[in-house]
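Yeah, one chain of the complex is gone here, protein chain that is, but the others are all in their spots.
Residue numbering begins at 1 within each chain, and the chains themselves are lettered A and B in the order written.
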Amino acid sequence: MQEPAPRKKVNWMMRAAVALSVVLTVVITLAVVPKILGHYFWSIEQWYRVTPVQPIAFPHPSHVQVDGIDCLFCHRSVATDAMASIPPVQQCMFCHKLVKTDSPEIQKLAKYASDNVPVEWIRVHRVPDHVHFVHEAHITFFTRRDNVAPSQVCATCHGDVGSMQQVKQVRSLRMGDCVDCHRQNNAPTDCAVCHY
Amino acid sequence: MQERIPVTEKEVNEDLLKPVFTTPIWWWVAVAVMATGVAAAAGAAGFMFVNGTGVEGINRPVMWEFLIVNFVFWVGISHAGIMLSAILRLTQAEWRRPATRAAEVMTIFSLGTAALHPMMHVGRAWRIYFEFPYDFGRGIFPNIRSPFVWDPSAIFTYLTSTVLFVYVAMLPDLAIARDRSTGWRHTMYYVLAMNWRGTPRQWHLQTVAGILLSSIILPIFASVHSIVSWDFGMAIAVEGWHSTVFAPYFVIGAVWSGVAGVITLLALMRWLFSAQKYIRPEHFDGLGRLLSVVGIGWFYFTMMEICFSLYSLEPSEIAFRHLQLMEWPFNMLFVLFVTTGFFIPVALFMKKSVRRNVAAMFWISIFVNIGMWLERYMIIIPGLMRKTGLPFSWGSHSPSPIELIIVTGSFFAVALGLLVFSKFFPLIPLSDAKEGEVLRAEIQVGKVRVPAIVRE
Partner (left out) sequence: MITPRIPHKWGMVVDIDRCTGCQACVIACQAENNIPINTEDRYIQRRAIEWIRIERYWEGVEEAVKTGDPSLVKARFIPVLCQHCENAPCEPVCPVYATYHNNEGMNVQVYNRCIGTRYCANNCPYQVRFFNFFQPVWPESLYNQLNPHVTVRTRGIMEKCTFCIQRLRKVERKEVKEQKRISDAEFDSASGMYGPACVRACPTDTLVFGDLNDPNGRVAKMAKDERGYQMFDRLGTEPNVIYLKKVDLHASESAHE
């Protein structure tokens, strides 16, 4: 049987070991737990959300709120197809041949039109390639449920774009967000509804 | 028994801690060689990670191959730990004493290496965390019907319990090392020894903990390799895989290869650490006796599995057996595997002079493991090549250099782990060796004298 070591040393070393393990546990907890919780409770993804500066400072409010143009007037295929189309430059020029031609932004637009090149808008709402979000199905559902016009349901996911000078993403649009809404509305949560 | 060399406690301490406190030149050479091998394997795995699993020799019918063969092999080797520490401890076989720690440490390293194989081998290794239940929010849970979810739970349970087992058994040894070391080693042993002073209460607790652990991990003995066998047994489409006899067949095969691995390790330890006093021919004798029984049992299952499938006379089953037994190169491999895996070792284990010859036992145990590696190969690869009744899609298989490097590297990895471990902790348990010295009284049973077992 070994002689017991001096008492003082024991305390110092054991305390150091315990302190080290406590520190490690705390660090690991701090590193891992928010990551896990973030999936469910915190909108961590908001940190990544950006409000891109578009090539032309297109003001939604002056078109929607002032002029009262319907969403579907420009985003024409949104109620009939998967994608909500961005209007071609020519469509903008229907009006802007005559309207506000002296504004520098409209002159940029006119240049795109005369060069016959599309405006390279920066996409704000994007889901990964393996997700197939179909606007048509969602618009059909919400218009039927609430018995409203298609342009009144856009705000469900996109927020009040009509009042945004620069369009920004308001919902996380991550899978948890989609699935929550599907569950609330008794929509199918089969994986193959979106992933195929 | 007669060949015991009486040793004092002081001698035990000095002899067995010598490899820990002195570093001979061969250790550095060996570590350098092993580390090179491991680095090569890591490089190969990284190459696979970057370029895709296509750098392996896999193709459409043969979707699993060398890495999975090797995975099963290493899980099999790891069964030695539980066999020696739990079963032989509970049955109080005296000759297990010097082998227990080596077997358990080999278990830890081989199981860790084994667990790496399926992780390297999946297509998207960076998504491996999908296998663990982490995402409750979206209602996605791992599919608990899948053997691939059972696998990690079995392996990690085994790994945890073995680490615990080794640690509890090592506490007294750590205390001895603590009292004989200085500097940072002293600090390390101090913390690890958890204030062990050798009081009767501590000895009592440690013994109880050891016995409790060995009985608690007994189910793992049956479960780990059974679950690995169900990776194959659950596959209805692959002839030669979906046999109901697989679970006991794999378990007994695992003991067969694992205990052979322990013999290899013991022989190496005897030579490298000059531990002739502690690892004696009688230990090899005991292991050899155990192995001859296990080997015959394993061979019975092998033959039974073949007979079962031949009785069924299903065309696809016959096609598979035809490939496995008759066609080149599998007929050659089959003969090789039956000879090295059964006929040579069991025939030689029958002779007492061979069992007590360390060099012979070393080479025989290596033969056993060659045979057992081939056995896994013979089960996994030909089965996939002749999968179903669509001969249009039958395939063949040839390994790529990448996976050969990884397979070789896995052997280096286990050896490296053991080498490094031996530098920090004694591979032969000091306290067990001393206990063995105490329990020396012999009694007469029939014609032979056997050591009397006086236990707690």
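Note that a contact is a pair of C-beta atoms (placed from the backbone, for glycine too) under 8 Å apart; a residue touches a chain by one contact, two chains touch by 3 or more.
Keep in mind the model is a prediction, meaning the values are calculated, not measured.
In the complete assembly, the contact with the undisplayed chain comes from B:Phe148, out of B:Trp27, B:Phe47 or B:Phe148. Screening B:Leu205, B:Ala237 or B:Met332 against the full complex identifies B:Ala237 as the residue touching the chain left out.
Note that of B:Asn13, B:Thr53 or B:Asn369, the residue touching the chain absent from this view is B:Thr53. In the complete complex, the residue from A:Arg15, A:Lys111 or A:His132 that touches the missing chain is A:His132. Annotation for chain A: contacts to the undisplayed chain at residues 82, 128-132, 134, 136-137, 140-141, 144-145, 188, 190-193, 195-196.
Against the chain not displayed here, chain B makes contact via residues 51-54, 58-61, 63-64, 118, 121-125, 127-128, 130-131, 140-143, 145-149, 231, 234-238, 384, 387-393, 395-396.
The criterion applied here is as follows: only the chains that are shown with their structure count from here on.
Chain B makes touch with chain A in their complex at residues 134-139, 175-176, 178-179, 187, 190-191, 195, 197-199.
Interface of chain A with chain B (complex): residues 1-5, 9-10, 13-14, 16-17, 36, 39-40, 175-176, 179, 189.
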